[in-house]
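Shown here: the complex without one of its protein chains, the others still in place.
What follows is subunit A.
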Amino acid sequence: MLVSLLSVALLVAGAVFFLAGTLGLLRFPDVYTRLHALTKADNLGLGLMVLGLMLQAESLAAAGKLLFIWLLLLAASATAGQLVASWAQGKGIAPWRG
């Protein structure tokens, strides 16, 4: 019971960060600031969701697989974020300065 409650709390918290990441993507002014929202908020959101799902995993291998998915996503999103940012820089897109 306690484990289920904790799991639900983690899943909801993860969803809040996904919402914040999407809100940032829509509201932030330029490509660089939008990348901040996507890389950081979504990584944390997925991390919390993975933790919540690991609490309900049927086996140790299933829990490990979930953790592995999060690690792969961390590597992919850090790399993809840097690629998009350096592409924008190469195109001469100046950052928004407020």
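FYI, contacts are C-beta pairs under 8 Å (C-beta built on N, C-alpha and C of every residue); 3 or more make two chains touch, one makes a residue touch a chain; residues count from 1.
Methods note: contacts and distances are computed from a predicted model.
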When you check the chain that is not on display against UniProt, which of "Cation transporter", "YeaH/YhbH family protein", "Glycine betaine/proline transport system substrate-binding protein" or "Hydrogenase 4 subunit B" does it turn out to be? "Cation transporter"
Given that one chain is not shown, which residue among A:10, A:35 or A:54 touches it? A:35
Touching the unshown chain, subunit A contributes residues 16-17, 20-21, 23-24, 27-30, 32-33, 35-37, 39-41, 43-45, 47, 59, 61-62, 64-65, 68, 74-75, 77-79, 81-82, 85-86, 88-89, 95-98
